[in-house]
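Only one protein chain is missing; all other protein chains are in place.
Chain lettering (A, B and C) follows the sequence in which the chains are written, and residue indices restart at 1 in each chain.
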Amino acid sequence: MIKILFFAALRERLDCEQYLLNSDGQTMPVTDILEQLKSLSDNWQHELSRSDLLCAVNQQLVPLHTTVKDGDELAFFPPVTGG
Amino acid sequence: MIKILFFAALRERLDCEQYLLNSDGQTMPVTDILEQLKSLSDNWQHELSRSDLLCAVNQQLVPLHTTVKDGDELAFFPPVTGG
Amino acid sequence: MSVFVAVQSDDFCLASEYHELRRNAACGAVVTFSGLVRELNDTALYGMTLEHYPGMTEQALIDIAKQAQQRWPLGAVRIIHRVGTLKPIEQIVFVGIASAHRAAAFAACEFIMDYLKNRAPFWKKEHTANGEYWVDAKASDQQALTRWE
Partner (left out) sequence: MSVFVAVQSDDFCLASEYHELRRNAACGAVVTFSGLVRELNDTALYGMTLEHYPGMTEQALIDIAKQAQQRWPLGAVRIIHRVGTLKPIEQIVFVGIASAHRAAAFAACEFIMDYLKNRAPFWKKEHTANGEYWVDAKASDQQALTRWE
């Protein structure tokens, strides 16, 4: 199982805070997971296609081609605006 | 009359805080005044020949070729070390 | 080198932070940055809500502090970032640096703010007279990183 979190404007637009993905014990690149999620609806397709989408694996910022495995925590969010 | 002030290490080495110079109402470059002061003693000659000597006229840092006139306040001091 | 990082809804006190930063007798230079909720140009701001990614935020701030420590000789680094709902002129963020050298203290403090702005998972939503809006990331904040590369 891979836990997928969404934050801020993205969380609101998807109306989803957390999504559990059954990974069947496989490792896979984040890009593959994104494709699965995009197929859920036109809205998900649109929101997850944004060029400024950021991704973290196990709470570290990573590029989208990073591979994730069972038990990993994956997060998607818009550009950060703290400080 | 031109009031000449000395500060910090220079004041201590000259053992002089203030020197009043009779300018006879003339304007003159700071370099001329320095020459007059240097002639007072070997010690003054030595101390006022330092290449890092700073000079202020009427409380503004100025180059040594600046001209001063009667009533001006002239000051000599070593490089500043505040902050 | 001591590093202190906090993500909290409570306000912080500059005087207490400064007191901690002054403990190291070898450090003659202390630089602080405080970020405050400020007025908007075009509409009245009632306040803002700061969302964050719990766990990752603390980790990101520690990472940034350690990067600064690798670049400059620092005695102490303190970073505090608030989350939750804040009113105008309230404090949002604090970064404090103690160092033996003022140039290092200034550089590290600015470096940490520049990285925090681009890498730490916080998001601001403004509550204004015209409605609620997520704040857009600024190109100038991304641009600021280039000077450290």
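In this section, a contact is a pair of C-beta atoms (placed from the backbone, for glycine too) under 8 Å apart; a residue touches a chain by one contact, two chains touch by 3 or more.
Values in this document were obtained by computation on a predicted structure and should not be read as measured data.
Within the entire complex, contacts from the absent chain reach the displayed chains B, C. Mapped onto chain B, contacts with the missing chain fall at residues 5, 7-9, 12, 52, 56, 59-61, 75, 77-83.
Counting the whole complex, the residues of chain C in touch with the unshown chain are 13-15, 18, 22, 25-39, 88-89, 100, 102-103, 105-106, 109-110, 113, 144.
Keep this in mind: only the chains that are shown with their structure count from here on.
Centroids built from CA atoms put chain B at 72 Å from chain A. Averaged C-alpha coordinates give centres for chain A and chain C that are 26 Å from one another.
The multi-chain contact residues of chain A, meaning those touching 2 or more other chains, do not exist; every residue touches at most one other chain. Under the contact definition stated at the top, not a single residue of chain C touches 2 or more other chains.
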